[in-house]
Structures are given as C-alpha cells and as structure tokens.
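To keep things clear, I will list the structure first and then write my remarks on it.
A single protein chain has been omitted; all remaining protein chains appear in their positions.
Per-chain residue numbering starts at 1, and chain names A and B are given in the order in which the chains are listed.
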Amino acid sequence: MSTLLELKNITVHYGMAEAVRSVSLALAEGEIITLIGANGAGKSTILKTISGVKKPTTGEIWFRGERIDKLSPEKIVARGIAHVPERRRIFPYMSVNDNLKAGAYLRKDSEIGPDLENVFHHFSLLKQRLGQMAGTLSGGEQQMLAMARGLMAGPSLMLLDEPSLGLAPLLVMEVGNIATEINKQGVGIILVEQNAGMAFRLAQKAYVLETGSIVLEGDTAELLNDQRVKEKYLGI
Amino acid sequence: MELTFFLQTLINGIQIGFLYVLMALGLTLIFGIMHLINFAHGQLYMLGGFFLWWLFAIHHVNYVLAILLAVIIVAAIGFIVERFLLRPIRDQELYVMCMTIALGQFFEFGARTVWGPLDKAIPPIIPGIIKFAGVAITYKRLMAVVVGIALVIGLYLFIQRTKAGLAMRAVEQDPEVATTYGMGINRTYALVFSLGALLAAASGALMGTIMVVNPVMGTAPMLKSFMIIILGGMGSIPGAIAGGLIVGLMDSFFSSLFGIDIAYIFVFVVAFTFIIFRPRGLFGRG
Partner (left out) sequence: MVSTKLRSNMGPLITIAALLIVLLVMPTLVSSYWIHVLILMFLYGILAVSLRQMLILGQVSFAHPAFMAIGAYTSTMLVMNLGLPFWFTIFLAGFASGIVAFLLGLPVLRLTGPYFFLATFAFLEVVRMILTHYYVPFGGPMGIYNIPPPNPIGPINFSSISHFYYLILIVFVITLLFFYSLERSRFGQSWHAIGQSHVLAESLGVNVMGYRVLAFVIACFFAGIAGACYAHYMTHMSPMEFGLTLSVDCIVWAVVGGMGSVFGPAVGAGILTFIPQVFKSTAEYEAGLSAVIFIIIILFLPGGLISLPQVISGRIKKREDIVTSGGKVG
C-alpha cells in the first residue's frame, strides 16, 4: 500500500507555547489510524496543521507525494483532505442542505450527484431534514451532518476530530460504524479521540500523544495488550 | 391627522426608507461578515451619485447604463480599497476604523476638488407625477422605490442561491471551518466589501436622481445608517430592511409633525436605548 499522508517532525507553536513537538506519523491508503491522548495533548492541533488552518513551526507534511504544509486550507481541501472539526461546528444558521453544499463548494456541480446519494445512504436521517436549520439539530445529528459535509468534499483523507464528544454510547457506535463504512469505500481516516475504546475498535494503527509528543505507537491489536495503554486510556 | 396627509407622509417615508435600506444593507453586510464599520460608506454613496451625474448629466450616457456603470465603478473602488488598503491591516480593528475614516475624508476631498462643492442636479428621466387618492408621488421617487425593491430581492437571491452567497454566509458563521472547505476569506471579503460599496452607490445614485448630489451628501445618511443597523441588528439583513423602513417612516412622520431636529435626535435616542438594552437589535443573532 502506498503512503497517503506523512508527517515528518512536525512542531507547532501557539505564540510562545509549544503545542506539538517533533511528531512523525504515516498513513497508508485506505487505512484508519488514530491519535489518542488526554485533553490538551496536541491531537486537535495536529489535525489543524494537516488541514492548513495552523502552520507548523518546523517539519514537513507530505500528501500523496506532494508537500502541503505551506499551502492554504483552500488548496489542501482541493487536494482531497476533509476536516471534520472538534465540536462539530456545522454552520448553524444554514439549512442542512446548504451545509452539504458548503462541503462540496470546490467541486463541480456535475460531480456531486453520486456523492449526495452516498451521503444519504450513510446518513439517512439527513435526507428528511434537508430544509432544517442546522443549529436546531441534536448533537448526534450535527455530528452526522459534520461528517456528511466532510464527505461532500470528495476526500481521499478524512480528519475526524473527537466525533464521540458529547454523544450517547449508542450514537458513538453508530458514528463508528459509519466511519468504517466510509473507510471501506477507500477514504483514509485519521481519528482523534479521547475515547480510546472506540478508537481502537476502528483503527489499525494508533499513536499515543502526551503533552505534544508521541509516546507510543503501533498496531492497535498489539497496543491493546500494552499495560500502560490499558491503565491510562482504557481504564482497565 | 387627515388621511391624505397621513398617506403622503407614509409614502414619502417608505420611499426614503428604501434608500436607507440599501445603504444599511451594505453597511450591515460589511459589519456582519468582515466585522468592520465602514466609515467611508457615506462617501461611497456620494460617489455613486456623482458618477451617475457625471455619466448621465455631463456625458449623456443612457440613464440605465449610467446607473449600472456608476455602481460598478464604485464597487471596483471598493474592491481596490479592500485589497490594498484594508487587507494589510485586516486584524487590527482600530487601524481599520481609522483607515476607512481617512478614506472617507479623501473621497470627499476628491469629489469636492474634481467636481466642486456645489449641488448638482440630475435631470429627470421620467418627469411628472402620479396622483391617486389625493396623494402625489413623482415618477422619480416611484422608480427609486422599484429599483430599491429589485435590488433587495436581487441581493437576497444572490446570498441564498449562489455559491458566492453561500461562501459569504459560511464565512460569516465560522470563518475557520469555511476556509477548510475552500471558501477563502480573502475572496469573500473582497466580494463583501465590493458588494457593500455597490449598494451604497446604488442608494446614492437613486437619491441623487431624486434630489441633488454634492460632496457632503453622504455623512448624514451614513450616520443614520449606523443607527439603523443598531436598531435592526448589526449583521442582519432582515434587520437592515426593517430598520431602514422604520427609520424612513420615523423620519417622515417626525419631520412633518415635530420638525427635523426632533426627528434626528429621536433616531439617536432610540438607537441608544437599543444599544443598552438590546444590543442585538430587532433581528440580530446573539
């Protein structure tokens, strides 16, 4: 399998404060990897750096053989990376339909038909709520919408930032299932989570972050047996 | 109050109101999406009037074409201003405010120097008055209202139905997320500011058609527009429409009943009250 995304020694600062230190990771085509860690460990920052919202202080980001760390977010999404942000952040005063159209903003109108169908297939409840103001949806529905919006960008890589946050366990399962289905269609996923159980269920590979650095990495199957991981993140 | 007087004042109020609406729409879009108060708005309005006069009255360009060109020229000026004078200092609100103040002064100076300080009248295109139910309205004013309504509808359709409009709404609601989906801030801001300038220019051109143009005609309507968007809700389009009409009517009725001074101060008192007790205005969001 070829490498879809690679981070090489990425360091990110917020002003003088270092949020991420020398992080390197790689994702193969069609893979799901997860970044887990406590609050403030730097996971969301890494996603923001990949999508271009934040620029790294040092390091390189390579996507499909092209270096992207100096590109603007608009150029990065055009290359096929969709960011589903922390806390959903759907456009509250727009309809569900408009939120989906926003996701597909850069794409030609002729292309999005099949993707829309695909989205409705994954997120059937959205189909009934197309005209509804997105801000009035429930937390779980907003999460669905945020992911659907991401899908509408036609990505080959999706950045999922803490999708389980604030959701009931049943919904967390559903979100996880949808993520798996999306991945089966060929979309790589980087899943950032505090909920390690869900993350390990979905991902093939995991990186554990603490205060901005990677302290542990490996296949999720192996890490499940790691003592430190079990105590700290799985609560076992 | 007799019926005729009431109707006449009402009609005048609505007509003035629509011109206020156009100006307030531009101001509220710029504030709502770019988070800046455009102190040059009044001068963009004035330039709209002047370019119309210059094209139509001096160079005898067809009226419709002249209005279109006038607003396009001012929109272009807005584009250049945003790109080269506002973008470099975008995140510094105080300096942006000062920049638009300086630009307003510069435009006023420019108009006064190029065209002189005196009033210029625009020859009427459709002379005459239409009368009904004892009320009179000149064709000029009627036309202004019609064009005003058309522009408002056009703006609504643009914002709700086009991709550019979608980007505007997205950038307004969550600029960071909007950029991650390709709706860039630079392009959106350029569009918004030009659009705001266009609306101000349209208002000025229409007002110039009805009355006169002069270099200082923009200040008072702009100050009123500030009060209008407070009343309606800063950043709110329905707010600008409602506010503009309400203030237009207030202007008309209070001027007739109590005099211009009281009318003027009343708008400010109302706006001040709103700012203290309901800063988001009638339709503003949070």
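We take it that a residue touches a chain if its C-beta (ideal position, glycine included) is under 8 Å from a C-beta of that chain, and two chains touch if they have at least 3 such contacts.
Quantities reported herein were computed from a predicted structural model and do not represent experimental measurements.
Shown chains touched by the hidden chain across the complete assembly: B.
Touching the missing chain, out of B:80, B:118, B:150 or B:265, is residue B:265.
Touch with the chain omitted from the figure is made, among B:10, B:101, B:164 or B:249, by B:101.
On the side of chain B, the interface with the absent chain consists of residues 31, 35-37, 85, 88-89, 91-95, 97-99, 101-103, 105-106, 108-110, 112-113, 219, 223, 226-227, 230, 234, 261, 264-265, 268-269, 271-272, 275-276, 279, using the contact rule stated above.
Rule of thumb we're sticking to: only the chains that are shown with their structure count from here on.
One finds 43 Å separating the Cα centroids of chain A and chain B. Listing the residues of chain B that touch chain A in their complex gives 163, 166-167, 169-170, 173-174, 176-184, 285.
Of all the residues in chain A, the ones that touch chain B in their complex are 51-53, 72-74, 76-78, 82-83, 85, 89, 91-94, 98, 101-103, 105-106, 149, 153.
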